[in-house]
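Note that this complex is displayed minus one protein chain, with the remaining chains in position.
Now for chain A:
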Amino acid sequence: MESLEALVAHIQGLSGSPEEVAHLHSLLKQADGEPLRAHAAALVPFLAHLSPETHSLGYLYLLEACATSGSNLSDFGGGDFLVTIAGFLTACSADQIRLAPDKFLNVCRVLKDQVMQLIMPIRGIAPLRAAVRKIQSSPEQLTPVHADYLLLCLLAKQYKAGLSVLEDDIFEVEQPKDLFLYCYYGGMIYIGLKKFPKALELLHNAVTAPMSMLNAIAVEAYKKYVLVSLIVNGQVPSFPKYTSVSAQRSMKNHAQIYVELSTSYSNGRYTDLETFVQANSAVFQSDNNLGLVKQVLSSMYKRNIQRLTQTYLTLSLEDIARSVQLETPRDAEMHVLRMIEDGEIHATINQKDGMVSFHEDPEQYKSVEMLEHIDSSIQRLTALSKKLASIDENMSCDPAYLMKTGRDRGRFDGRFDYDDYDSVPHKYF
C-alpha cells in the first residue's frame, strides 16, 4: 500500500478532469479498506491539505476512513471533526461524490449519529440539507439521507426546515424502509406545522405502501393516520384496493383503541369523546399521540358547528352552544369567530340579536387568482399523466412482465389475433 503522502499527492494531482478523477477512483479503491482505517488518526492533518470542493472524491475516502474507523471521534478533536464533516458536506462537488455513494452515505450517517449523541440535532440540519441535494441524481429520487434529515428537523423542532425536502414529489425509491421513514417523519412534520391535508397524504402513502408483512413504522403511521383523518374529514376512510393484503387484514388489530376513538367521534357527542380520551390517556401518551388526540377532541366543536350550517340559515348563539355542548353563548361566539378567521365557515354574527347567519361560499371561481390556481393544477396533472404514460410504457417492455402476461394469456390457436399484438409496444422489436 502506498504511503499516505503519496496518496494525498495523487489526490491533489488527479482531481482535474473527469478522466483523471476516474483514474484516481481506481487508485483509491486499491488503497481503501482496513489499512486506511488503521491510519485514521494520521489522516486528519492531511485533510487540511485538501480542498473539499476540488478534491471531493479523495477527501471523501479519507474522511470516511476516519469516520468509520470505530475510534472515538473526540480523538480527532471531537466538535472540530464534526465541523470538518459539516464543511465537507456543504462544499463537496456533487459529480465526484456520486462515484462513491456508499461512502457518502456512511459519512452522513456518522454525522447524524454524532449530533444525536451530543443531543444537538440542530447542528446536523444545514449539512444534511446540502447532502440530500448532492447525492440525489434528480429531485425525484428518495435517498436514505432524507429520513435522517427529517428526523433531525423533528428533534430540533426546526419544522420549517424540513419543508424544503418535503416539497419535491418522489418518483424513485430504492429501499422500502427509506420510504416508510420518509412518509412517517414527513407526516409528523406537517402535523407540527398544522398542515393536516398534506400530512394525511404522506401518512396514507405509508399505510398503503406495498408490504409483504406489517412493519412497525406502518402501524405507527396508521395510528396517526386515523387521528389526522378525523381532524381533516371527520371520518376514517376504508383501505383502498391497492393496500397490501397484510395491512388490510391486521393493521386495525394493532391500533384497536384508535378505531374505537373514531367510532366514538362519529357519534358526534363531545362529552362522550372527552370521557373516552381521559379514560385512555395513558395509552395515547405512551404512543406520543396525546397532543394529537386532544386536537381531535377540539376539532369536534368545529365539526358540529359545520354540521349546523347544513340545516340552518340562521341560529341563535344560545342554540349553537347547546347543540355542540359548549358552556355559554359567549363561548359559541368565540368559536364561530375563530372559525370565520380561519376560513372554515362563512357566517356573520349579529350581537344585537344574538344570532348567527350562515352564508354560502362567496367564491365564484372567476377571479384571476383562482384561474392561476386552476391553471397550475392542470399543468401539474398534465406532467403527472405524461410521467405515468412513460412508466407504463417502460413496464410493458420489461421482459419479466411480458413473460408473466404471455404465460397467463393461454395457448395460441395458431392464428394471429391482431388485437392481442396491438398492445405490445413496437420498440420491443
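Everything that follows uses one rule, which is that contacts are C-beta pairs under 8 Å (C-beta built on N, C-alpha and C of every residue); 3 or more make two chains touch, one makes a residue touch a chain; residues count from 1.
Note that in this section contacts and distances are computed from a predicted model.
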Chain not displayed: protein name in its UniProt record ("Translation initiation factor eIF2B subunit beta", "Ubiquitin-like-conjugating enzyme ATG10", "NADH-ubiquinone oxidoreductase chain 6" or "COP9 signalosome complex subunit 8"): "COP9 signalosome complex subunit 8"
Among A:Leu27, A:Val44, A:Leu105 or A:Ala126, the residue in touch with the chain that has been omitted: A:Ala126
Among A:Ser137, A:Thr348 or A:Asn394, residue touching the chain not depicted: A:Thr348
Chain not shown: contacting residue from A:Asn233, A:Ser367 or A:Ser390: A:Ser367
Residue of A:Pro176, A:Gly192 or A:Pro329 touching the missing chain in the full complex: A:Gly192
Residues of chain A (touch criterion as defined above) contacting the omitted chain: 79-80, 82-83, 86-87, 90, 120, 122-127, 129, 156-161, 192-194, 334, 336-338, 340-341, 347-353, 357, 362, 364, 366-368, 371, 375, 378-379, 382, 385
